[in-house]
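Selected chains only, in their assembly positions.
The first chain written gets the first letter, and so on, giving A, B, C and D; residue counts start at 1 in each chain.
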Amino acid sequence: MAQKKRIKFKKPRIPKIPGIRRAEKRLKNDVPGTLTYTGNKEQKDINIEIIEYGPQQHRVSASKTINEALKTSKEGEVVTWINVNGLSQIDQIEKLGAHFKLHPLILEDIVDTNQRPKIDEYPEYLFVVFKMLYFDSQGVFTTEHISLVLCKGHVITFQESDGDVFDSLRQRIANAKGRIRNAGSDYLMFAIMDAVVDHYFIMTEAMSDRIETLEDQLFLSHTENDITQEIQELKREVLRIRKAVYPFREVVSRIEKLDNTLIDERTDTYLRDLHDHVAQVAESVEIYREMTWGLMDMYMTTISNRMNEVMKVLTIVSSIFIPLTFMAGIYGMNFDNIPELHYDNGYYYLLGAMVIVFLVLLWYFKRKKWL
Amino acid sequence: MAQKKRIKFKKPRIPKIPGIRRAEKRLKNDVPGTLTYTGNKEQKDINIEIIEYGPQQHRVSASKTINEALKTSKEGEVVTWINVNGLSQIDQIEKLGAHFKLHPLILEDIVDTNQRPKIDEYPEYLFVVFKMLYFDSQGVFTTEHISLVLCKGHVITFQESDGDVFDSLRQRIANAKGRIRNAGSDYLMFAIMDAVVDHYFIMTEAMSDRIETLEDQLFLSHTENDITQEIQELKREVLRIRKAVYPFREVVSRIEKLDNTLIDERTDTYLRDLHDHVAQVAESVEIYREMTWGLMDMYMTTISNRMNEVMKVLTIVSSIFIPLTFMAGIYGMNFDNIPELHYDNGYYYLLGAMVIVFLVLLWYFKRKKWL
Amino acid sequence: MAQKKRIKFKKPRIPKIPGIRRAEKRLKNDVPGTLTYTGNKEQKDINIEIIEYGPQQHRVSASKTINEALKTSKEGEVVTWINVNGLSQIDQIEKLGAHFKLHPLILEDIVDTNQRPKIDEYPEYLFVVFKMLYFDSQGVFTTEHISLVLCKGHVITFQESDGDVFDSLRQRIANAKGRIRNAGSDYLMFAIMDAVVDHYFIMTEAMSDRIETLEDQLFLSHTENDITQEIQELKREVLRIRKAVYPFREVVSRIEKLDNTLIDERTDTYLRDLHDHVAQVAESVEIYREMTWGLMDMYMTTISNRMNEVMKVLTIVSSIFIPLTFMAGIYGMNFDNIPELHYDNGYYYLLGAMVIVFLVLLWYFKRKKWL
Amino acid sequence: MAQKKRIKFKKPRIPKIPGIRRAEKRLKNDVPGTLTYTGNKEQKDINIEIIEYGPQQHRVSASKTINEALKTSKEGEVVTWINVNGLSQIDQIEKLGAHFKLHPLILEDIVDTNQRPKIDEYPEYLFVVFKMLYFDSQGVFTTEHISLVLCKGHVITFQESDGDVFDSLRQRIANAKGRIRNAGSDYLMFAIMDAVVDHYFIMTEAMSDRIETLEDQLFLSHTENDITQEIQELKREVLRIRKAVYPFREVVSRIEKLDNTLIDERTDTYLRDLHDHVAQVAESVEIYREMTWGLMDMYMTTISNRMNEVMKVLTIVSSIFIPLTFMAGIYGMNFDNIPELHYDNGYYYLLGAMVIVFLVLLWYFKRKKWL
C-alpha cells in the first residue's frame, strides 16, 4: 500500500494552466478534435487490461495493442471492463475510438489531461472525466486524469499510466465479493468512482497531517524557519484538490439525476451514497482551506511576538546600562573642581547608587512583566 | 446534569477527515454496503433500551442482544422506541437491520460516524442522520453520531455509547407530560431531534463563554501568553459545531417539506418550530464565527500596542541619557586646553545644563503624550 | 422623546445565545409548547391597553388582568388593538391565548424573547414576531421582543415591558390623522411595523455617530487609548442590529406576497413601501458593517504609524549622539602620545568637527524627511 | 462643462442613514403618505420647465408655480416633459400630484431624497426613482435624488435643485438630432436615464484618478502623510456610488422585462443597451472597490518598509559606533598599569584597529544589502 511508504509532496510550482500545452500545439495549425496528449506521463507502451465477468465467469486478459485487445474481448452475458493505461500513443486511442464509435471531441478530452471533471451524455454512451488523487509507488502525491465511457455491458477507462487505485476493486471482482458480479456495467462505473473517492479521503488526511505539522512548528518548536513558503505551497495543494473535487461533486450530482436507460434504478441508491461522500470530502477541503489561510495570520502574530521578545531584551539592557554609563561618565570628567571625587568613599557611594538604580529598574521591568 | 460539572474542552487536533478510517478499511477489499464502525467509542456491549407507550400504557425494558430485544418488543396500539447504544458490535446491528428490512447502505451509514447529517426517504421508512453535541459525564465536550429510523409505530435510534441528552424526554414519556403519549411515532422523532437541538444551545453558550474569556484576557489582564493557539482551537470548535448544525438545518427543512404518510400534519407545526430553532443556532454559530475570526485581528493590534509601549520606554531612556552621556564625554576629554574645566563652578554649571536638557526632553515626551 | 436624552450604549457582553435559557429550563422536564419567559425584563404586573376605533369612534381603556380586558373589549364595526405589556405573567398570556384560540406554539414564541423574527400563517390569524430597537426612558439602547397577532378586526401585540415606540401612532389614531381611522386591522398591523422600522433608522443613525466618533479619535485627537475593545463592541452592536433587521426584511417580504383575506389589497402598496424601508435599513447596516470592520485595519495602520514616529525619534537621537560620543571618547583616552591633545586649539577644532558632523546628520535626516 | 473646473470632493462624513430625517419628523405625529423633504438642498422657489415636442414642433416654457405650468402645458400629438426643480415646496408637489392623480406614497418618495432607486408600476403610469451623480457648477461631487413619472405622452421629472445633466439632451430635442423627436415619451424616459448613466462614467473616472493619485503618493513621492483617512474617505465614496448604481441596475433590468403598453417595443433595444452600460459601471465600481480595499494593505506594507528603513539606519549606526566607543572607553580607563598606553604609537595602532573594525562592519552590512 502506498501509504506505508514515506509520503512526499512534490515540490509544487504554480500549476501550469490546463490546456496551455494543447493551446500551444494547436497554434501550430491543429484542428479542434485533434488528439494531443498534454500530460507529463509519457509511456512507451499502452497497456490494456480487460476484465470480463458475470455472475458465474471471470476472465482477465492483457494486451499491448488495441487490435489484440478487441479480439480478446467477447461480448455476451458479461460485463467487460477495458482499462487502458497510457495516453501518449494517440493512434491506439483513435483505433479504440473508431471501434466504439466515440465522438472525436471525446477522444480529444480523453488525452487532454487538463480537461476538468465533466459528464457528457451521448445517445449510446455516457462519458465521464474525473481526477484520481493518490500516492504513487514512490509515495509521491500524484494527480492523474481518468476518463470513463459507459455503454451497455461495457466500461472503458483511460488512465495516464500504470498504477491506480483499483486493486481492491479487482479483488472484489475476482473473489465475487459483494453485489458486483451480479450487477451491470453501471454498478461497475459506480464502483470505479467510489474507489477514486475513497482515495480522496486519504489525500485529505495527508493534508490534515501537514497542517498539524505546520501548527506544531509554529507553536511548539518555535522554529526560526520561514514557513511562509510552506504555507503558500499548502495553499496550492488545497486549491489543487479543490479543483479536482468540486467539479466532480457536480458530476456525481448530475449522474444521480440522469434519466438514462444505461443506469439501473437499483444503482441510484449507491450513487446517492457516493454523492454524500464527495460532498463530505468537499466540506473537509473547505475546512482545511480556512485552516490553511488562517495559518498565515497565525504566523504573522508569531513573528510579531518574537519581535516583541527581541525588543524587550534590547530595551531592558539599554534602559539599565545607558543611565549607569552616564553616571560613570559624570565622574570621568576632568573638571578641576568636582568635590565628590575627593570623598574618601566617593567611589563606593557611587557604586551603591548604581546598584540602587539597577535594582529599581529591574523591579520596574519586573512589574511591567517584561522579565 | 452535565453542565454542573466543570466544562472541559478536549484538546482538539485537526479533526481527522470523516471517512478516512472507513476508506482505509475498505481499501483492504471491502465492498460498499459493508459495515465498519469508524468512531472511537468502542463499547464491549450493545445496550438496547425499549420504551413502549400509548395513551394508557408505558413500559421500559432493556436487553443486551438484538434477539432478546425483539422478543420483548410487542407491536400494538403503542409507539415503540428502540434505542440502541453502542455501534461497535456490527453483527448485532446487522441482525436488527435484517429484522426491520433496512437497506445495507443505511446500516453502513448507521455505523459510519463520519456520515454527515442527511435524510433518506425509503418506501417504508425515513432514515435521518444527525450529530449530538453534549458534555459527557466527565464534562468533556463530545460529538456523537446518531441515526434514526422512523417507521409506522416505531422509532429506532442508534447511538455510539451510553449517555445521551434524552433524559428529560424519557421522563416526559414516563409522566405523560405534554402531547407525547397521545401522539404517534412521528412526534417522537420530533421530540428526539428537539432534545438534540436544545443541547446545541448549551454548546453555543459554552462557546460564547470561551470567546468572552479570551477577550477579557486580551483587554483586561493583558496577559503575555500567546493566545494564538487558543484562538486557532476555538476556530476549530466553531467549524466543528457548524459542520454539525448547518447540514442538520437542511435536513429539518427537508423533513418539514416532506409529503410522507409517516408524518402526521399536526406534527408539521412542531417541525416548523424545530426548524426555527436550528436556524437560530446556525445564526449564532455564524456570529461566533465572526467574533472568533475577529479575535485574531484584535490580538494582532494588542501585540503591536505592546511593542509600541516597549519602544517608547527604549526611546525615552535612550533619548535622554545618550545626549547627557555625550555632554559628560566632552568634559572627560584630555585636551590640554579646555578652559571650562578650570572654571570654579564649571562642574556645577554643567550639571545645571544637564538638568535643563533632561527637563526639556521630559517636557517634549510629555507633550508627545509618550509619558 | 428618547433621543433628546444622552444616548448610552449598555456595555455589551457577548449576547447570550437565544434559547439557552429556555433550553436549560426545558431540560428540567418541560414540554414543547410550554411557556417560559426568557427575557430579562421581569415585570410584576401585566398592563393591557385596549384601543378601539372606527371612522367615528375612538376609545382607550387599560386594565391589569386579561379577564378585565376582555370584558372591556367590545367587538363591532371597529378595529380593536389589544396591547399587552409584560410577558412574565405566564398565566395571563395563557388566558388570552385560550380566549383567542391561539396555538400553544404561538404562545411559547410570544414569551420566548429569543425567537427570531418570523411570520406564521394560521387559518384564522397571522402571527408575526419582530424586534423593537429603541432608546428607553434612560436613553439606554434596548432590544425588545414584540409579537403581533392579526385577526379580523383585531390586532394583539405583546411587549416585554411598558414603554414603546408607538406614541405617535396612538396620537394619529386619537386625532384621526391620515387613513388609519378608515382602514382595517391590516393597516393597523402595517402602522405598528412601520413605527418599529422608523426607529431602526434612529438606531442606525446612532451607530453612524459612534463610527464617526471613533474615526475622529483615530485621526484627529490621536488618542493613545486602546480602541480595539470599543471597535469589538461596535462590531457586536452591528451584528445585533443585523440580526433584528435581516430576518425582518424577509418577514415583510413574505407578508407582501401573502395571499390572505386578512390583508386588504389597498394595504399592499403600504407594505411594499415598508419593505423598501427595511431594505434601506439593511443596506445601511451592511455599509456600517464594512466601515466598522475597516476601522480595525485603520487602527492597525495608526499604531504602526505611531511606532514609526517613535522609532524615528530614537534613530535620530542615537544616530547623532552615538558618533559624537565616540569622538569625545577618542580624546578621553589616556595614551601618552596623542598629539592632538596638546594643540592649543585642539579642543575647539574638535568641537567644530562635532558641529559639522551634527549638521551633516541633521541635513541627512531632513533630506530623508524624517524631521 | 463641470469637468473643466477643478474637481473637489466634499469632505465626506459618514452618510446620514437615509430616512433618518423623515423618521424623526414622522415621530412628531406624521402619517405614512405625508410629504417631508429630507434633502439638504432647500430652494425657495420651485422652477418648472416644460418642454413639448413632436416631429414638427418644439416649445420650451418655464414657470414658478404648478398652476401656471399646468396652464401652459397643452396636450396633443406631442410629448411633454415637465421637469420640476426644487422639492422643498411641498404644497406645489401636492398640487401636481393631485392634477396627475399620483398615489400619496409616490409623492412621499418624490420628496424623500433617501429613497433608494426603485420602480413601481401603477395602472396609469410608471414611477422610477434613481440618483444623479455629477459635479455641480462649483465642481463639487453631488448626489441628487431624481424621480420620474412616465405616463402616455408625458414624462414628469423631479429634481432637488436647478442644475442637472440633461443639457445635451435638451439640445438634441431642440435640434431634432437623432430619433428623439419622432419617438414617444418612453424614449424620452430612456434618454433621461441614459444621460444619468453617462455621468456615472464621469464619476467612476474621477474615482479612478483618485486611486491613481493615492497609489502614486504611496509609491513615488513616498510622502510621510497619513493617507489612512483619505483611503477611508475613498471607501465611502465607492460605497456611495455603489449604493446608487447597484439598485439602479436592477431597476433598468426590471424596466427591460416589463410588459407594459407604455413602453414601445422599439425602445426595448435601447433599454437593453442602457442595461449593458449600467452593468459596465457596476463592474467598474466593483473593480475600484477591490483596488481601494487593496490600498490599505499596500499602505500597511509601505509603513512597514519605512520602519525597516529607519531600523536599518539605527542598527548600522549603533552597531558601528557602540563597539568603537567601547574600544575608546577601554583606553580611557585610569588603571595604573595599562602598558598599551605607554607605547609610542599606541594611539595610532588603536586608530588603525578602529578603522579595520569600521571597515569590517561596513563590509558586513554591505553584504547583507542593508547599505
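Quick notes on this structure:
The rule is short, and it goes like this: a residue touches a chain if its C-beta (ideal position, glycine included) is under 8 Å from a C-beta of that chain, and two chains touch if they have at least 3 such contacts.
The shown structure was predicted, so the numbers you read here are calculated from the model rather than taken from an experiment.
The copy number for the entire complex in this file, given 4 shown chains of one sequence, is 5.
As a working rule, only the chains that are shown with their structure count from here on.
Here the chain-to-chain distance from chain B to chain C, counted in touching steps, is 1. Identification of common neighbours of chain A and chain C yields B. The rotation relating chain A to chain B, fitted on Cα atoms, amounts to 70°, rounded to the nearest 5.
Taking each chain's centre as the mean of its C-alpha atoms, chain A lies 44 Å from chain D.
Work out the mean CA point of chain C and of chain D, and you get 27 Å between them. Annotation for chain C: residues 300, 304, 307, 311, 314, 318, 322, 325, 329, 332-334, 338 touch two or more other chains. Pairwise chain contacts in this structure: A-B, B-C, C-D. Against chain D, the residues of chain C that register as touching in their complex are 1, 3, 168, 171-172, 175, 177-180, 190-191, 194, 198-199, 201-202, 204-205, 208-209, 211-212, 215, 218-219, 269-270, 272-273, 276-277, 279-281, 283-284, 287, 290-291, 294, 297-298, 300-302, 304-305, 307-308, 311-312, 314-315, 318-319, 322-323, 325-326, 329-330, 332-338, 369-370. In the complex of the two chains, the chain D residues touching chain C come out as 13-20, 22-24, 26-34, 103, 105, 108-109, 114-116, 118, 120, 222, 224, 226, 228-229, 232, 235-236, 239, 243, 296, 299-300, 303-304, 306-307, 310-311, 313-314, 317-318, 321-322, 324-325, 328-329, 331-334, 338, 340-347, 350.
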